[in-house]
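Structure record follows, encoded as structure tokens.
Note that this complex is displayed minus one protein chain, with the remaining chains in position.
And now, chain A:
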Amino acid sequence: MQAPACGNRAIRGDRDQPMATGPILCALVALPFIASLLIAAARGRSRGVHSGIAAIASATGLALLLTVAGPALDGGSTGIVIDWVPAIGLDLSLRVDALALLFGLLILGIGLLVVIFAHFYLATGEATARFFASLMLFQGAMLGIAVSGNILLLLVFWEMTSLSSFLLIGFWRDRADARQGARMALAVTGGGGLVLIAGMLLLGLAAGSFDLATVLARGDVVRASPLYAPMLVLILIGCFTKSAQFPFHFWLPHAMAAPTPVSAYLHSATMVKAGVFLLARLWPVLAGTDLYTVLVTTTGLVTMVFGAWVALFRHDLKAILAYSTISQLGLLVMLLGFSLRMAVVAAVLHILNHAAFKAALFMAAGIVDHETGTRDIRRLGGLARVMPVTALLATLAAAAMAGLPPMGGFISKEMMLDETLHVALFGLPWLVPALALVGATLSAGYSLRFAVHLFFGTPRAAEPHGRAHDPGAGMWLPPALLVALAVLLGFAPMMLAAPIVTPVAAAIAGVPVAVPDLALWHGVNAALAMSIAAVAIGAIMLWRHGALLTRYESRRHVDAKAVFMTVLAVADDRVRSMIAWMHRPSLQRMLFATFAVVLLAIADGALTGGGTLAGTRAGIPASAPAILAWLLLVAATAATLHAQRQRFRALIYVSVIGLVIALAFVQFSAPDLALTQIAVEVVTILLLLLALNLLPKSPPLLSRAPRRWRDAALAVAGGIGIGGAAWAMLTRDPRDPISAYHLANSYSGGGGTNVVNVTLVDFRAFDTLGEIIVLGIAGLVIYALLDTTERGAAGARLRSWQEDMPHSPERHPVMFVMATRILLPLVLAAAIYIFLRGHNQPGGGFIAALVFAIAFLLQYLSSGFDWTDARRRIGEHFLIAWGVLVALATGLGSLAFGSNFLTSSFDYFTLPLVGEFELATAMLFDLGVFAVVLGAVMLALAQLSHIAQRAARAHAALAADQGEAAP
């Protein structure tokens, strides 16, 4: 087996690189997960420890990523491939190219700032360990998506982001809205993830590989594939659910129930950007077709306008930012949908800008909430005077969002508007520019409103305003850094943005892209005119906001949450009624259907398979005793069926069948089986007798004649089918059985001549180990079921149970008691003998345990439960547990000697008087088998006799009470 450890497999990359890259990449991805575990382990420590570990992990990750950034910035990539599940094409393949680098930097960089911000934001009583552990889990998952070099691996990380974001959004789990928001996010993004899996599998099939680099290189093949359309739709649903595109957008505003640092992280640089990332990642493969352009551009455009429109009328700061995020994501999706290389450049630049200003804005909203106690914009205003630092930062960030110069947001918005002029959707060249202009206008409107209504004008409510003040540096520094980035991206785009945007655009497009001169001023052109119009109209909208708001609120709007809940409730109902329809409470009906279906399958195989029923193998002539035994078996079966309601009699007939079968095993050279069958027969009949004691003895007939005839017909057909299959098998020679190996190696390899026993404890010891564990579990379940019978309805019924059997006047006949006590040591000696000789002669742990159990059960029968139980030294639970442990330890012991699990070893020793004898580790294993079987059998029977005893005693006590009360 190949151990999936870093560095021991071939390291592969697009260009020559030092061998150290592989371990660095592995460490990079592993780091957040390790940090998460560490934080969880340090649960009892202070907040500083938790945030400290998270911050160190993020910073170290950032440093590690920068060490491998070189090739990516030069337009190449660096990576490592480790086999994981090669059979399905799933490799542990990590790959850093420029796109992965950009997202990695955003995830880790903003992650670091969020960690610092969260340290100061969270109150002291909060479960900071859980918070930072979940945050690191999420960071690791996001980073995994970014650097995955295999699309199946990417899916694994994708699902992980859905799960970890669920934990983060629902962090305040005592709040209903947090729980509902988390559930909704999980349902939508997780559901989209499932759809994405289907899409990615189709993509892998179409491309002939799951390796990302290979897939990216086969864009033409994929686009020409007949699978392209369904695959595209499935992948897009995955991306759109994650990136909150209309109509899957509704989970994002509800995810605002998360703590603000989480929102800042999830909705600026990570979670929702994962969808955009995947669109960009697969751009060279998927983009370029009409279908792609129409679907993606339309979705993005609709989302951009819709999100911006709603954002204009929200009052919760975070809700405004949530809808603005939806809108901005729509913009990015739209740009990627254009299938134009220059639009990709604009998208990359805007990803950078959006990450900076949106994280800063969320943090600002968090600060306002933290310092004023409210996020309702209608109660705030004029905060610039009391919290000038926050006001400055948030206003600059909002200016970037509005696309005002000299911010970086201005440049990307200009480029976006310029690109819209090159796209004709549905054959209408004006459609995209017009709607994009509407979107830009609304964006300017809600951005200006965010800044102006929050920080300028007069305070609307005195209470939050009176409380407000700027936070400590720990809270304003992280957004300050982000705002500085947003500003510098505008002032020095060629220096800051171009070196990363150029390779990233090339990595997305798959070919080098000439990045145009990025600057604030491009002269007077159409885009500038549109920009000015957008800002001007946006300002007017702000001025007339009151009137617009009244009109907006006078109309009814579809509540997406209510729709979602209704859909869920309806689905829930449907599934419930379907289950109720299929799972009728009738065991008869289910079993009838099962048998009928299996029978039909057999009949179908027999009729369509061709060939004859009987083979040509010569049979063995039957002797008279054999025919007699057969007649006995058939008669006993018929008698069992006939006497099924005289239950004791039926039991006697069943035991006759068991004995005939044991005789058959003797006849057909299976002494081990014969011994086992007889012992099990005794134990089973004892068990059924004990159970019958508490059950109705001869209940009235239940089924009517037609049903009996129908069942009889099915039974006869089943019997003919199974018997016919046995006949067909027995009249043919076996096809090259593997048993020859067992026979040949039993003595030389297993050290025993009883091949059956050697098979059990050596060749197939793993099976046996599993089997005794199952048996032990069955014993424990029986204990659990019986030990609690005294409670509730069962207990009441048990106490009122009346003995309905005639009893011998002598409860413990002396002859019986004495005979069994004398027998006990003899039977035990025989059992030990059977155990010891098992390796070479018929016998072994299974049979010995059953004989042992019978010897003890005889004591229970003759001397009563109490007498025997008081003299019992070792508990059954103990036997089961130690049996499994001994068997397991024997198996593991062979590992210590460098052999495979459960390899046995043996040697011969000589003792004076005893002579030469053999010791094998297999015997130790057999001892474990012995203990488990003994424990399980005793547990079942002793417990059963115990509750009967308790019931009888309770009944006697009750009768005595009544007897006293009567006279």
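Just so it is clear, a contact is a pair of C-beta atoms (placed from the backbone, for glycine too) under 8 Å apart; a residue touches a chain by one contact, two chains touch by 3 or more; residues count from 1.
Just so it is clear, contacts and distances are computed from a predicted model.
For the chain that's not shown, choose its UniProt protein name out of "Branched-chain amino acid ABC transporter permease", "DNA 3'-5' helicase", "Na+/H+ antiporter subunit C" or "Iron complex transport system ATP-binding protein".
Its record in UniProt gives the absent chain the protein name "Na+/H+ antiporter subunit C".
Can you say which of A:587, A:705, A:870 or A:896 touches the chain missing from this structure?
Within the whole complex, the residue contacting the unshown chain is A:587.
Among A:720, A:830, A:888 or A:952, which residue is in touch with the absent chain?
Checking the options A:720, A:830, A:888 or A:952, the one contacting the hidden chain is A:720.
Considering the whole complex, which of A:848, A:920 or A:944 touches the chain not shown?
A:944
Who touches the missing chain here, A:472, A:699, A:809 or A:912?
Answering carefully, the residue with contact to the hidden chain is A:699.
Sort through A:730, A:829, A:889 or A:959 and give me the one touching the missing partner chain.
Checking each option in A:730, A:829, A:889 or A:959, the one touching the absent chain turns out to be A:730.
At which residues does chain A meet the chain that is not included here?
584-589, 591-592, 595, 617, 619-622, 626-627, 630, 633-634, 637-638, 640-641, 644, 647, 650, 654, 657-658, 661, 664-665, 667-673, 676-677, 680, 683-684, 687-688, 691-692, 694-696, 699, 702-703, 711-712, 714-716, 718-720, 722-727, 729-731, 733-734, 737-739, 742-743, 746-747, 752-756, 759-760, 764, 767-768, 771, 774-775, 778-779, 781-782, 785-786, 789, 792-794, 797-798, 840-842, 846, 850, 933, 936-937, 940, 944
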